[in-house]
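Dropping the structure in here first, questions after.
Here the complex is missing one protein chain, while the rest keep their positions.
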Amino acid sequence: METNNTNSFEPKVVAFVCNWCTYAGADLTGTSRIKYATNVKIIRFPCTGRIDFMLLMKAFANGADGIIISGCHPNDCHYTSGNFHARRRWMIFRNLLDFIGVDVNRIVFSWVSAAEGAKWAEVVNESVDQFRQLGPATSYQKLIKNSEFQEVE
Amino acid sequence: MARIGVFICHCGENISATVDCEKVAKVASEFPGVTVSVDYKYMCSDPGQNMVKEAILEHNLTGVVVSACSPRMHEPTFRNACAEAGLNPFLCEMANIREHCSWVHEKSDATTDKAIDIVRTLVEKVKRNEALAPIYVPITKTAVVIGGGVAGIQASLDIADAGHKVVLVEREPSIGGHMSQLSETFPTLDCSQCILTPRMVDVARHPNITLYTYAEIESVDGSIGNFNVKIRLKSKSLDEKLCTGCGACIQKCPVKKIPSEFEQGLGKRTAIYVPFPQAVPNKPVIDRVNCTYYIKGKCKVCEIVCPTKAIRFDQEDSFVEVQAGALLLATGFDVLKTNFFPEYGYGKYEDVIDGLAFERLASASGPTKGEIRRPSDGEIPKKIVFIACAGSRDPAKGIEYCSKICCMYTAKHAMLYKHKVHEGTPYIFYMDIRATGKMYEEFVRRAIEEDEVKYIRGRVSQVYEKNGKLIVRGVDTLLMGQAVEIEADMVVLATAGIASPGSEELAQKLHVSYDKHKFFSEAHPKLKPVETNTAGIYLAGACQSTKDIPETVAAASGAAAKIAGLFSNDLLKRDPLIAVVKKCAPPLYSSCTGCFMCIPVCPYQAIDKEEIKDRSGNIIKTISHINPGLCQGCGTCVAFCKSKSIDILGYNHDQVCAEVEALLNEW
Amino acid sequence: MQKKIGYYPGCSLEGSSREYSESVVTLANAFDVELVQVPDWNCCGATAAHNLNSILSFSLPARILAKAQEAEMDTIVVPCAACYNRLTMVQHELKKNDTLRAEVNGIIGAELKCDIKILNIVQFIQMFVADFVASKQQFLFDKKVACYYGCLLVRPHDVLDFDRTEDPQSMDEVMKSLGANPIDWPFKTECCGAGMSVSRTDIVGRLSGRIVKEAADRGAEAIIVACPMCHSNLDMRRPALEKAMGEKLTIPVLYISQAIDMALGKSQKETGINRHFVPVNISLQNRVVVPEVVLEKTEEN
Partner (left out) sequence: MSAHIENNSLSAKLQHATEVKSAKCYQCGKCSAGCPVSNEMEYPPSVAMRLLQTEDPENDKKLLKSQTIWLCVSCEMCLSRCPMEIDIPKAMDFMRQKSLAEGLSHPKSKNIISFHKAFLDSIKFTGRLHEISLVADYKLRSWHLGQDVGMVPSMLSRGKLPILPEMIKGRKQVAEFFKKTKKT
């Protein structure tokens, strides 16, 4: 189980999850009483297909140290193909992120179904570990804030 | 000015044990725009809901945040309460501080802080919520039932009796499913065929039911109320309208040695065949893989003997499209059947068989006319060893779950054997006896006390053949692991029940979720056991998890009631959380540039083009348009629109951005 | 063209089971493979080490692997099933467990890469012998045989990933290709008593006795093995087995390499069968169709 050690850096993590699979999976984590790090807070979307680049940048600009994007498994998307589009878009974002100096390791892409309560806890804990090692994301935040970040990509 | 009410629930102690609810309420009361913030033991109780309603009236609230369990649990409850107090239900949001907070963290300040952050996030969201009106769509009152086992049969009859149309799609040549293979059924030992066959006939005769056998679902689109289902009718090589089912073709077909699937390989069938004599419809199909004509280009004996000239060798698969308001999955289960257990010699020794094969041996209509004879030499076995949990509860070689039905059918098998072979001895190696239904424990006790079935607690390690006997090596764990070696004449494995093959593909076609064992997932394990997560698609029977007949039939009637309930309205009310193209004043009309990037990405073909015309009818601009009847609100188009001209109600830019900011800024 | 390949005989092949080593070398030579011993190899520790001292049980095999690595051997053949099992298990454990590897590296003073391909005798035969055996075979091994795999060749399956643990077939296949008729029997992977040979001969008598008797009862004319421990328990300990079973058991026990050597027409000396306790009185039939090339060679001999 994660313990919030006071000395070590505790990253702020936002999770963008889809309503049908991962949100329900995270509900199951709760129903199963599986514990995970408090660092992660969830925002619900209809589908990972809804999540655009701007939102990721917005999160970094507001101080996120890491982002988890999680939805249904390939082929299991509640909306047929939303997650597939999300995945494809992510491939394009990666290069863009790299370009503006955001470490792509600060974004974790995962699939968690409604039946995978335990997996959600794993994803959270592993991601928090990963972000913890990367340290605070302040430099990117400054960069993003200063570069007069606009709501158009 | 926003006037938001925040209601923090303790959920008994489910939340308050790890989250300081009073503190959360207090901090929330200081959030900008929050007018009232209170905590209470059970928000969903009547007094809890009344609290919300009174606050709405008293403070003229513009939004409500209930901080409690998952919205998947109680969002409708609280939205209804708000509506009753005159607040548009879409101005109510739930902050999930139970499943996503109190249950997943230990009691600590960090946990309370997280709860506060979650509440703040939803407060910021709800401030930006808009009053929305539900959408109404018409309902096509036809149900497509997929799978014609006892579940599909029962549900079809119930829906049809309620006055609605049913299309029943079965992929085998006959309906009946596994139940038609069973001999007698626990716990009453009534003859399976005797109770099932009349219902099968009813299905065929019911004016409201259209039956397609030898048919499969090709594709499904649309959504609740209005699905469009394309069905592939596999070629039976036969004109069903002409065929009278006389059976002359079957008698004359020269290919007679094909192992019969229905008889679990213990009997044989011809190339043109009906699976079993009571089949519905009782009309044959040609199995093209084994038919001499399809292999070698000659024979056609069936065509020659057919009195009505019904045979069609050149018939191809055809398709029908059905409009349906609801779908029911009833595709049942299968038994694990590979030689996954080399140590038990399954697939290697003829006399090691599985439970379904034993059913055929015990069935009066089976290959031995109900006499228990071993497959290798037809002898009557003096000793039979039954091995329970053969593949179930076995993460290493089989599946980890308990198949639930095999304890009972194994007891039944041992009993049937004893009834037929009085001098025989049945042994059952078991780990636990799970007999939890009505009259089940009594049934097992009867097997042990009256029919002298020898139960031995222990798992068998190995079965091997020696001098015509099967040597079964096990232990008695109730005797400190003492070795038990039995020289048996036959071994019956209670193999695991698994999802029906093809379940995964079907689930993907229908967009319903399934678990890791490929069984379809119900929407809620307790409260929505016959619904799937996809609106308008229901499930019943062993396709959800292995079930016995009483449970299967109960689920089927339950699902039928749900569908009949859906069909009792002419219009379906739907949440309006869908996409809209933003409009603005002329001369721009909309920021949409008409790039139409959004059209191909929509999974529901919900986007088309709209022409904006001036008074004299000249087209000024073509922009995209979203059909509210088709849009499901996935938001894919939103992410694709470069000019941010599409928004999704309930998850619009303002709302989600405000959420991100609120979540992070005070962290 | 000579192929060179690493070779770890292990202690018993230098001692009580030297005929195994002799027959393996004979076999390799017949197929133009040169077996190069791992330089200055040590004992793998066998059962004793992991019974008594687990970290030692890693260090001893690790040194062998290090020696092979030093000599730039990418593949080593390990005919003894016990050694094969230990070496494979240890390489697997060390590969996946970084802390353990660091500790063991410290003890043996080397940096293990853990990427050596470790072949058991059957795998060696499959790779270097099976495809060519037909062209060199002089005698038909037209006997009923019982292939006995023992425990260590196939278990644990997760790590060794060689054949299946129940009713394995690889040795049966090899014997079939020589013209033998392998029987179907249930004790292919039952334990012979292994390391208890000296300390609890009574147990070995019972376990191995049952195995030998079962093979004999089913009409086998020879038991084919791939492990020196199995061999010594089934062959050298025969009196103990007979005592435990209360009957005379005359069926001979051959290493699979010896069986092939015999089919190739090798002498008793080359196969080492003269060293067995249970006499091997098996005479093989000349192959009916003998390719000309081989005929010439035999004449030269």
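Miscellaneous remarks
Letters A, B and C name the chains as they come in the text, with residue numbers starting at 1 for each one.
The definition used in the following text is that contacts are C-beta pairs under 8 Å (C-beta built on N, C-alpha and C of every residue); 3 or more make two chains touch, one makes a residue touch a chain.
Remember, predicted model here, so these are calculated numbers, not experimental data.
Note that the undisplayed chain, when the full complex is considered, contacts B, C.
Interface note: of C:236, C:249 or C:282, the residue touching the hidden chain in the full complex is C:236.
By the touch definition given at the top, chain B reaches the unshown chain through residues 343, 389, 393-398, 431, 457-462, 473-477, 480-481, 483-484.
Not every partner is drawn; the one left out touches chain C at residues 11-12, 14-19, 40-43, 45-56, 59-60, 63, 67, 107-109, 151, 154-157, 165-166, 189-191, 193-196, 198-201, 203, 207, 236, 274-277.
Keep in mind that, in the parts below, only the chains that are shown with their structure count from here on.
Our note on geometry: chain B versus chain C, Cα centroid distance of 52 Å, whole angstroms.
With centres set at the average Cα position, the gap from chain A to chain B is 30 Å. Counting partner chains per residue, chain A has no residue touching two or more of them.
Under the contact definition stated at the top, not a single residue of chain B touches 2 or more other chains. Chain C makes touch with chain B in their complex at residues 164-167, 185-186.
Interface of chain B with chain C (complex): residues 342-343, 348, 462, 464-466, 471.
Those residues of chain A that touch chain B in the complex are listed here as 1, 4, 12, 14, 20-21, 23-24, 26-31, 33-36, 38, 41-47, 49-52, 55, 58-59, 62-64, 72, 75-82, 85-86, 89, 113-115, 121, 151-153.
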